[in-house]
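In what follows, a structure is listed as structure tokens, so that the remarks can point back to it.
Some chains omitted; the rest stay in position.
Note that the chains take the letters A and B in the order they are written out, and that residue 1 is the start of every chain.
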Amino acid sequence: MEYAFTFEMKVRDYECDIQGIVNNAVYQNYLEHVRHEFLLESGIDFAALAAEQINLIVIRAEMDYKFPLRSGDTFWIGVNVVKSSRIKFDFLQDIYRSSDDKLIMKAKITGTAMNERGRPMIPDVLSNLMTD
Amino acid sequence: MEYAFTFEMKVRDYECDIQGIVNNAVYQNYLEHVRHEFLLESGIDFAALAAEQINLIVIRAEMDYKFPLRSGDTFWIGVNVVKSSRIKFDFLQDIYRSSDDKLIMKAKITGTAMNERGRPMIPDVLSNLMTD
């Protein structure tokens, strides 16, 4: 599969829980960080958007846990973003273990943007990133 | 709506992010804590299950973010658990702000259990909790 953006990270020990695997909630931290890096690389600056009173928000998250990451694992996340309605967009994010490209997670994070009047919309800077 | 279990919590300031609202990933921490409290109250002890080499694992999470929690908010989470296949069960978890019962999140967390031979199954202690 092809991705518009990929980013590599490494598990930190404090992210692992009693079972010795990365805690379920931590994957959402990983996904968020990579979305922000993706947007940043694409020239989308939250601060600037916020200054125009445009706020990006998550309205739904779907995550399929395929296989757990463990202490010491390096992994990479691939990202695409597609338009899912006139006012919504989906970040499609897959996590793979670096050593063997084993699939760890498939996620779909649905977002929208709120403009200065509290109306949902899609800012132009984001439309340009969409592969659909 | 009726729930098999409810549990009240309060937002901690370190759980809030730059926007002054609870970070998206933190809700999964809340949901996990309440599932564990629910199981504990129902006499299901992870340690004991693990000693029998039965591990409960999350295989899918779906979360609809309806409205954000903020610093200082108290909230409660209602839980039901239903059987979704021969080897899978769904925790249906809703989060409400305590002050006005405003709906904050609807979530469905799908799990299974792995027995000592690595086979997915539903332990009897869990079957007894299911409302379906």
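One rule holds for everything that comes next: contacts are C-beta pairs under 8 Å (C-beta built on N, C-alpha and C of every residue); 3 or more make two chains touch, one makes a residue touch a chain.
Owing to the predicted nature of the structure, the values given are computational and were not obtained by experimental measurement.
Total copies of the shared sequence across the full complex, per this structure file: 4, with 2 shown.
Everything that follows uses one rule, which is that only the chains that are shown with their structure count from here on.
Centroid to centroid, with C-alpha atoms defining each point, chain A and chain B lie 22 Å apart. Interface of chain B with chain A (complex): residues 19, 23-26, 28-29, 32, 55, 57-65.
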